[in-house]
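With one protein chain withheld, the remaining protein chains of the complex are depicted in position.
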Amino acid sequence: MAEHGNGDSTAVVKAGDGTSGGYAIDNPGLPPHRPRLADVDEKAAKRSERQVAAMFIVSIIGTLMFFVGYFAVARMDQFDDYFEGMTALRVQNTLIGVGTALAMLGIGLGIVHWAKTLMPDHEVTEARKPLRTEADRAEAEEIVTGIIEETQIKRRPLLRNTMIAAALLAPLPAVVLFRDLDRTEDFGVERMRHSLWDEGVRLVRDPTGTPIRASDLTIGSAMHVIPENLREIESHGDRLAEKAKAVVLLMRLNPDDLKEPTPGREDWGHDGIIACSKVCTHVGCPVALYERHTHHLLCPCHQSTFDASEEFKVTFGPAGRPLPQLPITVDDEGFLIARSDFTEPVGPTYWERGHTDPEGDFPA
Amino acid sequence: MSASKQTYTEDEYLEVNEYQPKSNTGRIANYVDTRVGGTSMVREFGRKVFPDHWTFMFGEVALYSFIITVISGAFLTFWFDPSMATTRYSGSYAPLQGLEMSMAYATSLELSFDVRGGLFMRQLHHWGALMFVLAMSVHMIRVFFTGAFRKPRELNWVVGASLLILGLGAGFTGYSLPDEVLSGNGLRIIDGMLKAIPVVGTYTSFFLFGGEFPGNEVIPRLYALHIFIIPALLLILIAVHLFMVVMHKHTQYPGPGRTERNVVGYPIGPVYAAKAGGFFFIVLGVLSLLAGTFQINALWNYGPYDPSPVQAGTQPDWYIGWFDGVLRIMPGFIGNIPLEFVLPTPWGGNAIATPVLVPMIPITLLLLGVFVWPWLETWITGDKREHHLLDRPRNAPTRTAFGVAMVVWYLVMWGAASSDLMATHFALSLNDVIYWLRAAFFLGPIIAYILTKRICLALQRKDREVALHGHEAGVIEVSADGEFHEKHKLPNEYELWTLVSYEAPAPSGPRPNAKGKITALEKLRARLNRIWFEDRVVPVSREEYLEVMSHHGHGPAALEAAESRQAITAGSSTDHR
């Protein structure tokens, strides 16, 4: 066994050892062609032929299956019973799908089997042509230099420079043309600071729009809330855009579980009832998963976790700021109302978010 | 020499008219050729040789999936109305009847429930799209690990990478069209990510959505991108990609008879054309099978888009997953220190959304890395030659290891997008899953690099062992003096050629430039070059091979085989390479 050691010492050659050279043997050329069964045995060839034909017949059956699925199964709206219609749809989809699959696979597998067993299988060697010859390249270079020379661009820098300037400026109108992609009247970032919430706006249930009494919430309750004035907006798109800023999660905790509020936020809740923006401060998914014992709010998109008992501070995940809290109180009739708008823009961070507030709406 | 200056004789002009076709095919060819000159194409392509290997077919799968999504997509456009105008749903799907929704969602439901075959076409379109991006990804991985991107194919690699990115765009814009809650929240994430971009982000979002999210505009705009702009770009780039494939001729794996100067394979007509044509039907068949038996994007579950609802398990389609996953593993706070901050400016300050911006770094690095890789590798290795023979991945250990490390990095980000489902399905804590993924994000690629490199080197050593001493035959022999041997079966010359025909050069030190100075950049290059080449297994040399063969004492049979091979190699040793 001693000979076996020969290769081992050289197995990993470290840097500096330059033993590299020609290959151990010469390219032996293509292995000899091995004939297939179908090449030498006419019976085998006949068998292949039958197999290919059988696959084509499977394809025909598949196409027929499609027609059965399409015509023999009624459309859903032709059923009185909804569940029967649903079942029919599933049957139809399966027949159409499997029928098409058989039709296509039959053809595909048939052709490939044909090519594999009956068409010539001699490997062919073709020479690669050099991409371009040296002469071609030289000639091309000559032509291009000639063209450039004839334009005189090199001799007249004024032409060159003004042309470059014009060419750089010319595409700008094409960019400017896109300005009216946003045609809203209150164009700009200011609108992002405001939502429909305002002093005295009632909190109502989403989607029913019924107002909420404090007593409607027992400890551990959570309610999905919109501002009452949202329903006054006619246009669906405008309503959604406002709703996207105004959605609120309302929950009632045991007041003892709430941590001491920061100064200025003492009266933002009502008897353990607190409200926060549902829009995640990360990238804006609705943070709607509320765990009533741990007081965790979880965002299902990126798992940011907020603690409702500590003014919605971030306890886990990618969010970078607490959820904005909506200051609430109770009106004379006992319904929950907002004390004001949110005191900061809701939703994800944007570049202009740090700008000084020109209207002085938000405390520093 | 030059075509432009060439003149033709009158006879040459007349010759075409004198050609007498011998068959019907010939007559058709003559008709076409005298008008548009198509026969030169047939001459060029009719018997063009394509190498045959299963890993070469992922590109075809991508092409066919694209064609299938274009055809099924065209069908869908006849019913789908990309409008955000509202309507009350009155179609067949009972649990949504009477709800206010956009026309886009209503017509998507109509396609699913009230158009026969509509559900099938929708599912075929969606499965086809998933397969399109999948096939492009696997194709790219194959090209990378076999070194098929090297000169002269660097530009085609860039075209391919652009196709992949366009594919992601095509997929995402399509995913968003039905305007239901799942994709609406996906758009909301896009809105949040756009807004995080410094300076231009907020306004980019306004322009995309036509005002504040979600507005009335985004679906028709995405539709224009989805059915016109992106597919048109895809088509153009696919044409360029295929043109270059034909121009370069396909690469081939190293093996007996294959050289840098030839292509070994099957001619287009008839074998390759039949196989490639048949394969289109197979791809369509497989996708139809999926569309007929597996439900995809059951958009009736999610309800019409509304900013309030969201569902557990909100994920994008798989190819956008890594964007989502990397957002999930980024922490917003380290301890109690927020990573997000306000940059003080004269006008009050600008917010930097670090937790959204930092995850864009690995994504940008990976995508950028893909684009520059061919030039980066050439720069490091100094190899500026043309390569038409592929590398066996083990014979380029550093590239393979680096590639696997990047794949693992991608997989960690991708997997992170399903962190919540990992938690529920493997009974883990959601938080722990994220902690582990954060660790894997940093450690995974490093471990993968080291392991892969070791495995490659071990496989190369194994190749050496087989080349010199043969395969273990599994037969134990006892010699006359009682010594035990395992019988070894030497490889035949064809196998041997594959095992020994590769290069493993030693690292090259820094080279001074024209001024005789070694720049800092050159020093860096030399260091990378050293990392690239320092661990290597040299191929069996001719001297070494002959030496081992002449001393072989395995037993009569093996010796005989060795001697006969020696005769072959010795006979042709003078003209090697």
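The letters A and B name the chains in turn, as written, and every chain counts its residues from 1.
The working rule: contacts are C-beta pairs under 8 Å (C-beta built on N, C-alpha and C of every residue); 3 or more make two chains touch, one makes a residue touch a chain.
One rule holds in what follows: contacts and distances are computed from a predicted model.
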> Looking at UniProt, which of "Molybdopterin synthase catalytic subunit", "ABC transporter periplasmic-binding protein YtfQ", "Osmoprotectant transport system permease protein" or "Cytochrome bc1 complex cytochrome c subunit" names the chain we cannot see?
Replying inline: "Cytochrome bc1 complex cytochrome c subunit"
> From the list A:30, A:86, A:124 or A:233, which touches the chain that is not on show?
Replying inline: A:86
>> Tell me which of B:200, B:428, B:447 or B:475 is the one touching the absent chain.
In response: B:428
>> Can you say which of B:82, B:147 or B:292 touches the chain missing from this structure?
In response: B:292
> Hey, which of A:23, A:66, A:197 or A:316 is the one touching the hidden chain?
Replying inline: A:316
>> For the chain left out of this view, which of A:124, A:222 or A:330 touches it?
In response: A:222
>> In the complete complex, the non-displayed chain touches which residues of chain A?
In response: 34, 36-38, 81-84, 86-87, 89-90, 93-94, 97, 109, 112, 116-117, 121, 205-207, 213, 215-224, 251, 286, 288-294, 296, 298, 300, 305, 316
>> Give me the chain B residues in contact with the hidden chain, please.
In response: 52-54, 56-57, 61, 94-99, 112-113, 119, 123, 126-127, 130-131, 134-135, 138, 181-182, 275, 278-279, 282-283, 286-287, 289-298, 301-303, 306, 308-318, 321, 417-421, 423-424, 427-432
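Keep in mind that, in the parts below, only the chains that are shown with their structure count from here on.
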>> Distance between chain A and chain B based on Cα centroids, please, to the nearest Å.
In response: 19
> For chain A, which residues are in contact with chain B within the complex?
Replying inline: 1, 3-4, 6-7, 10-31, 70, 75-77, 82, 85, 89, 92-112, 114-116, 119-121, 123-128, 131, 135, 139, 178, 181-184, 187, 189, 191-192, 206, 224, 226, 235-238, 240-241, 243-245, 247, 278-280, 282-286, 288-289, 300-304, 314, 316-321, 347-357
